[in-house]
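Shown here: the complex without one of its protein chains, the others still in place.
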Amino acid sequence: MVPLSWYIFLSAALFSIGLYGVLARKNVIAILLGVELMLNAANINLVAFWRYGNTALMGGQVFSIIVFAVAAAEVAVGLALVIAIYRTRKTVIADELDLMKW
Amino acid sequence: MTAEQIIFFLTAALILISALMVVTTRNLVHAALWLIAVLFGAAVLFATLDASFLAVVQIVVYIGAIAILFIFAVMLTRRNLLDKVSQTNAGWPWAAGISVAAFAGLVFLVGQMHNAGAQKGEVSGDPLMALSTALVSPDAYVLAFEVASIMLLAALVGAVYIANRK
Partner (left out) sequence: MEFLTDPIKVVYDWLLELFLGWGWADWVAVLVIYLLGIVLFISAVMVLDILLVWVERKVVARFQDRLGPNRVGPFGLFQPFPDIIKLILKEDITPEGADRVVFNLAPILSLGSVLFLWAVVPLASRIYGVDLNVALLYIVAAGAIGTLSIIMAGWASNNKYALLGAYRMVANMISYEIPMVVALLIPTVLVGSMSFVAITEAQANYWFVLVSPLGALIFLVAAIAELGRSPFDLNEGESEIVSGYHIEYSGMKFGLFYAGELLHAFTFGGFIAALFFGGWHGPWAEQYPLLGAFYFVVKAMLGYWVIMWVKYTVPRIRIDHMLAFNWKFLTPLAFILLMVTAVTHRVLLDAPTWLYISGMFLSNVLLAWITVEGLRMQARRKREADVSAEPAAAD
């Protein structure tokens, strides 16, 4: 049988890989891909804790549904921003978007 | 090794290898396709965890909408379809170090958990029914549900406004 800790290790590894993607990637869209990995890691954790805890309490599943909604909203607004920036600046490299930097 | 453990290991290997490909591959369309493999693996895990609704919604929302949106965005923001240059910034060793440290810290914290070796109990009742009641019941999560839907509406309006060519 699979103990709870396996799921948590998997989700920790997935979260760390996503973190690397967010920190190391140049392209804004690739950074958003990393964020998606991290959100999925959180989701696996939430569902695993729901299943191994009291299954009559639906908190874990409800929160992962809210994570779905957050992910959808984040991608819609994030990619709209990326496309708007691309239209004016002709680049999607995060390092080159440095107007606000001093 | 039971069948459940074999399925878990295969799915975990799929998720982790695909996730590594997402953050390392140079071709961004391939990265988005590898992300789909990760999402599919997560859907399999949800199914093995008796969360059938989440497994299906994962495929409908993530693969059917979010991943497709990513592929569209990659195609719309590229002047040439070849990625010869490096896709990582100058500080990538720092990023790798921070990620490994984060993983080590998380593993340490899981080691401190008192119920890490817990096993699954029986599922009480019909989880799908319980979930649907919890989402609309005033005693449970109706407020969170409504807030999430308003956020989605705001995101919809915002995305249309931002991406609209003036």
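Note that the chains are named A and B in the order they appear, and that numbering of residues resets to 1 at the start of each chain.
We take it that a contact is a pair of C-beta atoms (placed from the backbone, for glycine too) under 8 Å apart; a residue touches a chain by one contact, two chains touch by 3 or more.
Note that the structure is predicted; figures quoted are calculated from it, not measured.
K.L.:
Who does the absent chain touch among those shown?
P.N.:
It touches the following shown chains in the full complex: B.
K.L.:
With respect to the chain omitted from the figure, which of B:F9, B:F53 or B:W92 is a touching residue?
P.N.:
The missing chain is touched by B:F53.
K.L.:
For a quick check of understanding: of B:I7, B:V29, B:V110 or B:V123, which residue touches the chain that isn't displayed?
P.N.:
B:V29
K.L.:
Looking at the full complex, which residue from B:L14, B:A65 or B:A144 touches the chain that isn't shown here?
P.N.:
Of all options in B:L14, B:A65 or B:A144, contact with the hidden chain holds for B:A65.
K.L.:
Give me the chain B residues in contact with the hidden chain, please.
P.N.:
Within chain B, the residues that touch the unshown chain are 3, 29-30, 33, 36, 52-53, 56-57, 59-60, 63-65, 67-68, 71-72, 75, 126, 128.
Keep in mind that, in the parts below, only the chains that are shown with their structure count from here on.
K.L.:
Could you work out how far the Cα centre of chain A sits from that of chain B, in whole Å?
P.N.:
6
K.L.:
Chain B touches which residues of chain A in the complex?
P.N.:
Chain A residues touching chain B: 1-10, 12-21, 23-27, 29-30, 32-34, 36-37, 40, 43-44, 47-48, 50-52, 54-56, 58-59, 61-62, 64-66, 68-77, 79-84, 86-87, 90, 92, 94-95.
K.L.:
Quick one: in the complex, what on chain B touches chain A?
P.N.:
Residues in contact with chain A: 2, 4-5, 8, 12, 15-16, 19-20, 22-23, 28, 31-32, 35, 38-39, 42, 45-46, 49-51, 53-54, 57-58, 61-62, 65-66, 69-70, 72-74, 76-77, 79, 86-89, 91-92, 94-96, 98-100, 102-103, 106-107, 110, 113, 115-125, 127, 130-131, 134-135, 140-141, 144-145, 148-149, 151-152, 154-156, 158-160, 162-163, 165.
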